[in-house]
Every structure is written in C-alpha cells, then in structure tokens.
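For this depiction, one protein chain was excluded, whereas all remaining protein chains were kept in their positions.
Here is subunit A:
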Amino acid sequence: MSTLEKSNQAQFMIELRDMNKWYGEFHVLKNINLQVQRGERIVICGPSGSGKSTMIRCINRLEEHQKGDIIVNGTELTNDLKNIELIRRDVGMVFQHFNLFPHLTVLENCCLAPIWVKKKPRAEAEATAMEYLERVKIPDQALKYPGQLSGGQQQRVAIARSLCMNPDVMLFDEPTSALDPEMIKEVLDVMIELADEGGMTMLCVTHEMGFAKTVADRVIFMDAGQIIEENEPHEFFNNPQHERTQLFLSQILQH
C-alpha cells in the first residue's frame, strides 16, 4: 500500500474510490467515488452538514478517511508520512477563515513554506511571492500584517500563499462564506482569473452559483455524505435530475 509509485502521467489528478469516513458513530462520507482530470475545475455544493468540506479536507489529510482509497497525482494517501508530505506539496488549500499567520507579514506568510519546505533561497522565494501578490492585486500590502487588511484582501493573500508552493491542485473550502458581500467579488475575480489561465486543477466548495456557471467544468451535489448528482453546469442548473437537487437549487436561487 505504501509504495511510492508515482508515475508522472497518472490517469487522474485525484481519484477517490469507495471512500468512507466516520466521526465516531456518525457516518460522514459514504462510498464516495470521484475522478478528477488534470486541469479540471469542479464546484461542490450541497446543504450544510452534507460532508462537502470534509471530503476535500480528506484529500490533503487534514481529515483521515477510514475506508477506501484516495490517490492524488499517482500517490496513494496512506498513513505513510512520506506520502502525506508528497501530496501536501502538490495540493494547495484556501480556508473559509483564511488562516493567515497573524505574526508574520504578508510577504513572510507567502515565503515561509517555499523557504522551509521547498528550500528555496530567500530572494527567489520573495520574488515569486511578489509575483503572486501582483496577480491577486495587492503587491502594495506585502509588508503589512494580516490584521491590517480587509477580509477580501486577506483571502487573496491566502490564495497567493498557496500558489507560491506551485501546487497542481487547489482546494477551496468555502472561500467567500466569511466575507462581506462587497468583498466576495474581488476574491471570486481572482479565482476566475486563476481558472482562466488553465492548467490548475480546482476543487471548490462554494454556494456562489454564478461562479459555478462561469468557471466549473462539472458541478457536484452532495447530501448526507453522498454524491447525489454530478453534471456539467448548464445541465446541472437547468435540468437537475434528482429531487433533492431540485429542492436545494430552488431554495438557493430564490433570492
């Protein structure tokens, strides 16, 4: 199980096979099967408590799954720390509450992992960081502390921080849910730009249906720990198959 069979051209970027997870007695994820192509952009939605965050948090081992297989970029996720480390290098993550390091400046937040995980020279790490801060449009905030920034700015720093590690996959765990309405757009714009560049595999848990329509190659609907329905966005929104999906969509699209 723990062999490092990392073929460069694994068929799928991410593959979940019959993945199950329990919190004690509670069965959070039930027989999840999911295959994600390289460069594919997936939006995951569903009611709260449906297990969507838990599912993507299993992919970089912030949560442990108990049954089934998770294979990321050809590496199987097991208890082997080596494998976990390998996968985490390839997978970036953006959190609902940003989780920036409050005691480090924006630039230091972005350089920490490249310097101490990828062993890059500081000057090179800083140059890369500035490049990504440029792309999320806040290079002028580089020397400030996270506490001095607005929520939207903090989330864009968090995205830049992940990108500095040059990941193949980006996981977004409700990146706009903690933001004021006027700041949601600036974060979504950055994410759309990232998607438009192509090449990045993206899994995004979000309720921003506009974003899903513009960006997603595929929308996945989850309920009660199961994937109920998946389809390309046009079909998903206009012609939902499952009753539960129809109900969910009617509720969130009312406004």
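Structural remarks
Following the convention adopted for this analysis, contacts are C-beta pairs under 8 Å (C-beta built on N, C-alpha and C of every residue); 3 or more make two chains touch, one makes a residue touch a chain; residues count from 1.
By definition in this document, contacts and distances are computed from a predicted model.
With the options "Amino acid ABC transporter permease", "Cytochrome c biogenesis protein ResB", "Thiazole synthase" or "Heme exporter protein CcmA" in hand, the undepicted chain maps to the protein name "Amino acid ABC transporter permease" (source: UniProt).
Across the entire complex, the residue among A:17, A:67 or A:97 in touch with the chain not shown is A:97.
In the complete complex, the residue from A:21, A:41, A:65 or A:88 that touches the missing chain is A:88.
Take subunit A: the residues that touch the chain left off the picture are 60-62, 85, 88-89, 91-93, 95, 97, 99-103, 112-113, 115-124, 145-148, 161-162, 165.
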